[in-house]
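The complex is shown incomplete by one protein chain, all other protein chains being positioned as in the whole.
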Amino acid sequence: MTSVGQALKRKEDPRMITGRGYYTEDIQLPGMLYAVIVRSPEAHATITSIDTSAAKERDGVVAVYTGEDLAGDFAGPLPMVWAPPGVEINTPEHWPLKRGEVKHVGDPVAVVVATSRTAAFDAADDVIVDYDPKPVVVDPEQALEDGSPLVWDSFGTNKTHEWAVAGGDFEAAEAEAEVTVEARYVNHRTSGAPIEPRCSVAEARAEKLTLYSTTQIPHIARFVLSGMLGIAEDKLRVVAPDVGGGFGAKLQVYAEEALVLALAKRLGRPVKWTETRSEHMTTSHHGRDQISYVTLTAKRDGTVTGCRARIIADLGAYQQLLTPFIPTLGFPVMGGCYAIPSIDLHFTGVFTNKMPTDAIRGAGRPEATYWIELTMDKLARELGMDPLELRRKNFVRKEQFPFETALGIVYDSGDYHGSLDRLLENFDLDEFRSEQAGLREQGIHRGVGFSTYVEVCGLAPSRAVGPQGVGLQAAFYESANVRVTPTGSAIVYSGISPHGQGLDTSFAQIAGDILGIDPQNVEILHGDTDQGAWGWDTYGSRSLSVGGEALARAARKVQDKAKRICAALLEAAPEDIELTDGKYQVKGSPDKSMTMAEISGAAHIPPAELPADIEPGLEESSFYDPENFVFPFGAHACVVDVDAETGKVSVVRYVAVDDCGPAINPMLIDGQVHGGITHAIGQALYEQVVYDEDGQLVTGTFVDYALPTAAEVPGFETDRTETPSPTNSLGVKGIGEAGTIAATPAVTAAVMDALQPLGVLWLDMPLTPVRVYEAIQAAQGNGAGPPSSQQGVRLDEHGRGSAGSGPTAPDEGGAS
Amino acid sequence: MITAPFDYETPETLDEAVRMLHENGEDAKLLAGGHSLLPLMKLRLAAPTLLVDLRLVPGLHHIQRENGSWRIGALARHADLQDTPELGVASAAAKQIADQQVRNRGTIGGSLAHGDPASDLPAVLVALEGEVSAQGRNGLRTIPAGELFQDYLTTALAHDEVITEVRLPATDGWGYGYEKFTRRAEDWAMVGVCALVKKGADGSCEDVRVGLTNMGSTPLRATAAEQALRGGSLDGDSIASAAEHAAEGTDPPGDLNATPDYKRHLARVLTRRALVAAAQA
Partner (left out) sequence: MGATVRICVTVNGERRESEVEARTLLVYWLREELGLTGTHVGCDTTNCGACTVHMNGESVKSCTVLAAQADGAEVTTIEGLAPEGGLHPLQDAFWEKHGLQCGFCTPGMIMAAADLLQRNPNPTDDEIRHGLEGNLCRCTGYHNIVKAVKAAAANEVPA
């Protein structure tokens, strides 16, 4: 029996359910020091002085450093790696500790190192920094206006860059259009918010530095950090232990990682820095924050002829690793599942006095899917057509794959009609509509929203996205090393770096089947740059389709060699050896067979019968660079109830059909979909990073930044279709981001459907009670509706957050 | 995440606790469950130099009925209230405070003494016209609910006074409803309404109380709504029109997720819903 396709229980779990997981914050090293960072309370200011003397006198304080003190410790600043051919991107120098000016709340200005966490915290309070405030801009459209305060005077503009891509003749489509719809969408700022805060521990021994860090990208981090520190790459080891979720927030090389390394090197002692949740909200990169102006052109019969989007991306104050690239990452799927003959896209990046944005789960593709899907709904209304019918009419048809879009992107495989059909088998729309009509008569506002999506993932064909392609200064192949021990277990090192996805299990299933070994005896290692080959880590739903394929290829090489060994020992031809039920046997002679343990024993302790031209050992590596991306797709339906009196939205049902190719482990796929949908429900209804007009972060804790709890989401009804990708031999596509990509438009459309009888035509996320209430009021002729941007809000006296109260300084009080 | 340093005492008697608070001045704070104070201290929004922990002081944990009233020790936890449904609306409101872990630590005395108008129990105390006993240097005194809450996080308690007991009139013959509006289940109330209705023999409204959570700097009574309903019919229309008065005289602060107007609107809606529940009970 093969293991692939089975819902194998996770190999990761026994340690995690018993409290024996090993996360970075669990690491305690002899003589370890604790670092606490002093951060700017100002959104934009000149540092006029820093007085560290009181802090240095505190008991337990080993050192206090400012940006000036550490100026010589770094050979280079934090990098940004996107250099699209022919485009200049304004990129300010970005040092771990700031000198001269601070550009957003939370910008690091000094670091305290002490023998205990408490001493470091106490001393950080004693560092006195004087600031001379400068004008602040927080709204990206205001930042582009003449006369706006400048985040960086040196560039003379807040515009970071423009980037455009087009295919087909949109101007002609627009001129000939029988119907044109236009819309503006705000995809607000969010936080990745893994439950594990960031943490980094650096250790220096002799010439060698080791960094343990909560990172999705240990290999890339070694590459970047060795450069920043001016040391050879072999002198730095980066380890990602168990990582408590990433969601893109840990796809970054952070100032704090460079800092602890510099401190450990300087002080000769291990140094740990652990993020507080407030620091996470302030200074772990944010995501989204995009405004899109979208135009769809169509014929009266519903044929979509053109799509144009003008996208303004708020990048914050600096360029982090991928900051300006992320809004662009969605471009390959900006025509959605539809065969649109002309597509015209234009991106403008903008500096504001906020934390930089970068990849957060979905990264560019949720934005793209949000606006194409909701604009299709709008077009359907304009045409008086059923929105699902409009979709069906414009879907790329099954027989058209591989399908080249107007932008020259090749969708690998798909069956968009099939997934929508399956969805409607699982969700009876007629029944829903009659139920909805009945409820409406009782004053209950229930609505359904649909989203049909195609995702681009499996980053990536190196030549397409590398320096001469899209312009990333990197490649995106993946590596794997498969080693069979003398007794027949396997040890695999993969260049991916999972942090919750369950790849220790699904990779063991793939390798186990190919090798003929029980997956329980296949150990998957990753996230340690000293253990295996260079890898490109985990993000962009690439681990399985790129890393898994590399692993399969390496495992097949091992299988080939095992067959040669087996053939030699059983006196058969290698091509006559087949792997059946865990045994290597001679075709047609089941009695003549060997187990992998026997073969590996012979490989490691070669018997005389083994020909000399077969090298000893049983270990192979593979480097796999995909020829194309993979394009998962699916169809989701969301049902919500809106309390029209209070504006509160509740998701009451969610039905999803996803297609990520053949399932390696269906249980893990469902888990990824559940989490992705919940993340998107969070964005659509609850979560938003908000800065006030002074650039102060209003949502600095989990009190105000409202992740959904179990009580806010329903159970999910998931289903799959399986359309193999021709891109890799496993036929697999990614699934880690699909839910996040599909669900925000489904939730939003459901709310719009519910509100339709009340006259509300459009409302941007987040669909919070007050915003929904104000939209209803405005539709009924009372009031102006909710603001279209919540960046730069003015708050009342206590500045209390979402929860109404939240921690606020007491004036007085008794017992608590 | 790390509090400022402080000294820590565990008095074994109330007198001792009061003395410690008195001798150490305003920088000494009383500690009960710690679920209002410790979160502030961890963010260094509060930095008392002495915590006087009541955990060894006996006689503060009771919940018992005596004549027409409930006597609740200051250290009775939200979970204890939650598990005593006989308390009526106080139990129903306690069940909605934060989450189970918080309810397992937070205490009624601590919650009331903190004086946060967004907390659930202050409005309940006000609606029930309960009272607290407070032990100070000059002995025990009684503070009626209407006098306890003076301003935002400010109560009538002297800094060296300790709530020892909360007394809530039993509500036999009253129906009640507690409507709490939150974004998420575990959140503080955006607005909360505690309603109590006493029906006359003819089914009319003999008496009514409405307490408002988070509608101003202290918990409030919606007196205009009460007056509109008292003595009248309890049919849906009467309740709805009375509830329209719920926000009269309130001046709630706006915040990220609610404008003052929206909070006033919520107060009206929730008052109607809470009154309907109370009238049905």
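Going by the order they are written in, the chains are A and B; count residues from 1 in each one.
As a convention for this text, contacts are C-beta pairs under 8 Å (C-beta built on N, C-alpha and C of every residue); 3 or more make two chains touch, one makes a residue touch a chain.
What you see is a predicted model, and the numbers here were worked out from it, not measured in a lab.
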Query - Contacting the left-out chain in the complete assembly, out of A:V113, A:A193, A:L420 or A:I599 - result: A:A193
Query raised in the report: Which of these touches the unseen chain: B:Q100, B:T142 or B:Q280?
Result: B:Q100
Requested in this report: Against the chain that's been left off, what residues of chain B make contact? List them.
Outcome: 1-8, 10, 31, 34-35, 38-39, 42-43, 51, 53, 55, 79, 98-102, 104-105, 184-186
Report summary line: Hidden partner sits against chain A at residues 9-10, 12-23, 25-26, 28, 59-60, 117-119, 193-197, 242-245, 247, 276-278, 499-502, 667-668, 670-671, 673-679, 701-703, 707, 709-711, 713, 715-716, 739, 806-807
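Methods note: only the chains that are shown with their structure count from here on.
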Report summary line: Interface with chain A, chain B side, in the complex: residues 1-2, 4-5, 29-40, 43-46, 54, 74, 107, 109-110, 113-116, 118-119, 151-155, 157, 159, 161-163, 181-191, 214, 253-260, 262, 265-266, 269
**Report entry** Complex contacts: residues of chain A adjacent to chain B
**Finding:** 117-118, 121-122, 125, 276-278, 645-646, 648, 686, 690, 698-699, 701, 703-704, 706, 708-709, 711-712, 768-770, 773-774, 793, 795-816
